[in-house]
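The other protein chains are all here in position, but one chain of the complex has been omitted.
So, chain A:
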């Protein structure tokens, strides 16, 4: 009896320790985000205060108002940046998904010469740090005359995302038994119909998760975008954050406000496809 009670106590203590550990870890992850949201709503004085003020005295929308205001009053072309970001991210994600689906399907289903080498090659490109690419990319784009265009950035992000989407989607298509497509073909489908009516819907969750990753990569990318954009023609939101720096001052409040606006679409999108995302990731997780 005594040992039973002891075990129960130990179980309970262990549970408390678990929860505490989880809480600490989550705080570490969430705190910076929370700090950004908080800062976007309070006056600069409070942001810069030492020691830091944890519980805000007053919250207001001043930074947001200023950001959307005129150029002289600390305003930045938020809507233009947002539009640029959206066009570039959505387009590059769609293209990366299409290429990824074609490539992933080919890797999963067909045998061809140099398959292994090609696959390793694709993966190797992921090992190159993005910043190392910025100068060569800049030179090539400048020569081609596509600096400061949507097209230039879309091209860059597609190249950045395709190896990853190919790899991820390949994994998902491997999970779909070959016989499904064969059954569909016997049921009267063409090869093309068998893909769209059977294999694609079955792998949809995985493809959606690949899409999310590609979108977030393009949406948040800063290092390359800061080199390849020049003006409101193509500046994306991460680059737009720099508008809040001037020679001697940093407008932390404004920067945080823009950052919040940046986070929202990504957050909404993630929530919308969350179910798919988790299903997709665990689906891929059991890959043998």
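What we mean here is this: a residue touches a chain if its C-beta (ideal position, glycine included) is under 8 Å from a C-beta of that chain, and two chains touch if they have at least 3 such contacts; residues count from 1.
Assume contacts and distances are computed from a predicted model.
Per its UniProt entry, the chain excluded from the display bears the name "sn-glycerol-3-phosphate ABC transporter ATP-binding protein UgpC", taken from "sn-glycerol-3-phosphate ABC transporter ATP-binding protein UgpC", "Sulfur reduction protein DsrE", "GDSL-like lipase/acylhydrolase family protein" or "Cellulase (Glycosyl hydrolase family 5)".
Across A:31, A:132, A:183 or A:242, the residue that sits in touch with the chain not pictured is A:183. Touch with the chain omitted from the figure is made, among A:37, A:53, A:159 or A:202, by A:202.
Touching the missing chain, out of A:91, A:134, A:193 or A:226, is residue A:193. The omitted chain makes contact with chain A at the following residues, 177, 179-180, 182-191, 193, 197-198, 201-202, 204.
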